[in-house]
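For this depiction, one protein chain was excluded, whereas all remaining protein chains were kept in their positions.
Let's look at chain A:
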Amino acid sequence: MTSIKRFRTALAALLLAGGLTACGGGDDAGGDVTLRFSWWGNADRAALMQQSIDLFQAAHPTITVTPSFQEFEAYWQKMATETAGGNAPDVLQMDFAYLREYADRNVLLDLKKTGVKVDDLIPAFQGVGEVNGALYGIPTGGNTWCMFYNPKLLTEAGVEEPRTGITWDQYHALLDTVSKKGAGRTYGGSNYRSVIYSFESYLLQAGATLYTGGGKLGFSKQQLIDYWTVGKQYIDDGRFIPSEKVAQIEPASPITKDLIATEFRWDNFFARYASETEAELKIGPVPVTTAGGPTGQYLKPAMLLSASARTDHPDEAAKLISFLINDPQVGRIFGSNRGIPATNAQRDAAVLEGPALAIAEYEEAIAPLLQKAPPAPPKGAGTIEAAFLRIADEISYGRSSVPDAVDTFFTEAEDTLAG
């Protein structure tokens, strides 16, 4: 017994020691440059990304790209620790909500100081990704806030499909009718008032913004009280699907489970939703306060590409970013996977069909309605976005009164913005 134990310990020790030494052996391919490239996404995108990287490596034989990817949440957790450890990848995919967070902490490379090619970006994206005059990220594609709807559920309830110019009052009436018809099984929509981007489009319609240029909250407590009070009212009268039902199916969306007829999301979610449901979904308008009024929609970078300030190979990193943004073949490979492409060359090259085509057509149709994009959100925007959803959820569950919830949100948000 003891001899077996001793043998096991020795074996474990040897294995451990072997593992330790194996870590030390790094190998360099003489003269060539290796770029680490991190991005978030799934297996589908990984295949497309690999094809694009192969093309890049064929064009630049001295550069080797080693990609790695995670799901969105895991990606940012890993990025935070890697960056903190001074070990950020050379090239990384960036989210608009985190751009300033990373830029302000001096971990991103000013791409203006490299030879990155940005002159072919569509006009709406010129200058997007700049913070204080430096260029920290380049959009790969864009998306806009919009409504998804399930025409079948609407028809069954005897309601017309929403058209451009539909007012909020008309939309809320639609919710009421559909939910009543659904009799506790299906509902008009989900609580869009718990999502910060819906609140943003509401503010933009009223001529306000989520954040001021100085990085403070751009709205008053009373505005949020009004907004959430109506949300609570619609939870109570059954226009919105109960939160219990939404929580059951997370991370799936209730619209993909045929539980609701309408939902507000960024339009690039459409491709994912379409693949997750049998139902035929359509993309519709964001309702307006008064007919003909502003929609509060703008073109947001779906994702950006950035380089680390600590990279040893800024020029090669810039080459990779330029290639992924501009090369027509890359545009063809990705289609709308990274949002509708950001450069003219890739837009022309992308062959769009199915959901991707629907998104592109939608964006083209509403192009005249788009407003100028607000500046990059301040540090902590990601945390505030999550807090908004979480605190609104407390109201939905009846665990917090609206004024208390608004107080909590302002305390947390101001605390976060103060750093």
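Definition applied: contacts are C-beta pairs under 8 Å (C-beta built on N, C-alpha and C of every residue); 3 or more make two chains touch, one makes a residue touch a chain; residues count from 1.
Everything below uses one rule, namely that contacts and distances are computed from a predicted model.
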Choose one: "YceI family protein", "Type I-B CRISPR-associated protein Cas7/Cst2/DevR", "Multiple sugar transport system permease protein" or "GMC family oxidoreductase". The correct choice is the protein name in UniProt for the chain not shown. "Multiple sugar transport system permease protein"
Pick out which of A:Ser68, A:Gln126, A:Gln222 or A:Gln248 touches the chain that's been left out of the picture. A:Gln248
Based on the whole complex, identify which of A:Thr81, A:Thr155 or A:Ser275 touches the chain you can't see. A:Thr81
Which one touches the absent chain: A:Ser194, A:Ser253 or A:Asn268? A:Ser194
Applying the definition given at the start, please give the residues of chain A touching the unseen chain. 9-10, 12-13, 16-17, 20, 76-77, 80-81, 83-84, 101-102, 105, 107, 194, 243-251, 380, 382-383, 385-387, 389-390, 392-394, 396-397, 399, 408, 416, 419
